[in-house]
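Below is one structure, written out as structure tokens; the observations come after it.
Shown here: the complex without one of its protein chains, the others still in place.
Take a look at chain A:
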Amino acid sequence: MSDLTQTLWDLIVVGGGNAGLCAAIEAAETGARVLILESAPKAYRGGNSRHTRNFRCMHQGPLSVLTGSYEEEEYFDDLLRVTKGKTDEALARMTIRASEACLPWMEAHGVAFQKSLSGTLSLSRTNAFFLGGGKALVNAYYNTAQDLGVTVAYDAEVTHIAIEDNAFTGLDVTLDGTTTRLKARALVLASGGFQADLDWLADAWGPAARNFLIRGTPYNRGVVLRDMLDQGAQSVGDPTQCHAVAIDGRAPQYDGGIVTRLDCVPFSVVVNKNGERFYDEGEDVWPKRYAIWGRLVAAQPEQVAYCIIDAKSIHDFMPSVYPPETADTIDGLAQKLGISGAKLRDTIETFNAACREGEFMPTELDGLATEGLSPPKTNWARPITQAPFYGYSLRPGVTFTYLGLRVDETARVSGPAGPLDNVWSAGEMMAGSILGEGYLAGFGMTIGTVFGRIAGQEAAAHVA
């Protein structure tokens, strides 16, 4: 620890996830003395990045594992669609263009890619999958950083950034239970969002947020983000907004990651605690709808819902990590799920009566819709009749929050009096600058890689 205080670091990077590591590597490659402060213990380093599986990459022809081409316009259109226009076009286009050079850079720094995973064929053109997932990527970057002489401190939570005269002068970090002041000539902030701070979420969302599950790391509590906002840093993004999806209600409070997703909604009838349907389960294919279901479930009593399917559909979606509740009758299933049997039977019978004949096609919008039912189910509406019956509980699972630091195209952070001299930010912490709303699969890692690299280069140039 005394070693850390005795060095005048060229650059301190707060947060050792994808964005922070990219920044540290870029700066260390110029010869800068770099320190990464990571609040998690080594086993949990890498924040949300360790749960990722791919990043979205522009490419003008086949590139590494990516097929075909995915050009700027199409990429930008995809982004516009999900954000409903809430994006900064200049920053977004810069990020998209820069993503193409990221893939070879990543490979050169130890990241291995694999063909798109089974069940994700639709992404083989747009998203490059990390072999072994995000934790393997994070491991590769830590090794590269180590080889470049970067120092890493784990269990090191940064609690305060000292800013004087529009410049960063030092920071407070808790190491082994004591708070220490460290100094550096430049600072990159890459400590993610605040979604793991349930109190903060509850402030923004109301008490219902206490029933939310956090899909990623418990360490992204927004401590540094709040500290910066308190000091007047310019922010972007709506504090009341977070990206939440519907996940298995039995998932752990934190770090359940990808396996807790449930893909059965389109093939099921979804009811709330009262046994009532509340939304069209078949509105669109699941990848396009799973994000709205986080909000839908969050609006239900006790923030929970139940997917009911029958034996016909049990193989139509990716296997779940927890086995479903199973019963031979709807009543039996209701009992196991803890909802009223009479009510559930009534809902299912009404639904069944509204189903009509037609061809069921699980992989496309088949138009097999209910008739005279409210809310309707507009695709994949098959009666729930064939025992055994299965039930899964659903809860909102928060992926990340949108509120973040405003940055410019050089990743520089602005204070109340304009751009700070020596502070940059990257990753989830500034993603709101580009993603005002919604989410595009794989774009989080793209933002982190592009801005992490820029932040590292800019910081290194500043101290050179």
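Just so we're on the same page, contacts are C-beta pairs under 8 Å (C-beta built on N, C-alpha and C of every residue); 3 or more make two chains touch, one makes a residue touch a chain; residues count from 1.
As a working rule, contacts and distances are computed from a predicted model.
One chain of the complex is hidden; its UniProt record names it "Tricarballylate utilization 4Fe-4S protein TcuB", one of "Amino acid-binding ACT domain-containing protein", "Maltose/maltodextrin transport system permease protein MalG", "Carbohydrate ABC transporter membrane protein 2 (CUT1 family)" or "Tricarballylate utilization 4Fe-4S protein TcuB". The missing chain, though absent from the display, is touched by one residue of A:Arg50, A:Arg93, A:His109 or A:His462; that residue is A:Arg50.
Contact with the chain that does not appear here is found for just one residue of A:Leu175, A:Ala204 or A:Val259, A:Val259. Summary of contacts with the chain left out: across A:Gly149, A:Gly206 or A:Pro319, the touching residue is A:Pro319. Only one of the listed residues, A:Gly61, A:Gly119, A:Gly149 or A:Gly232, touches the absent chain: A:Gly119. Of the candidate positions A:Leu131, A:Met361 or A:Ala464, contact with the unshown chain belongs to A:Leu131.
Listed here are the chain A residues that touch the chain not shown: 43-44, 50-51, 53, 112-115, 117-119, 129-136, 139, 143, 250, 252, 255, 257-259, 261, 315, 318-322.
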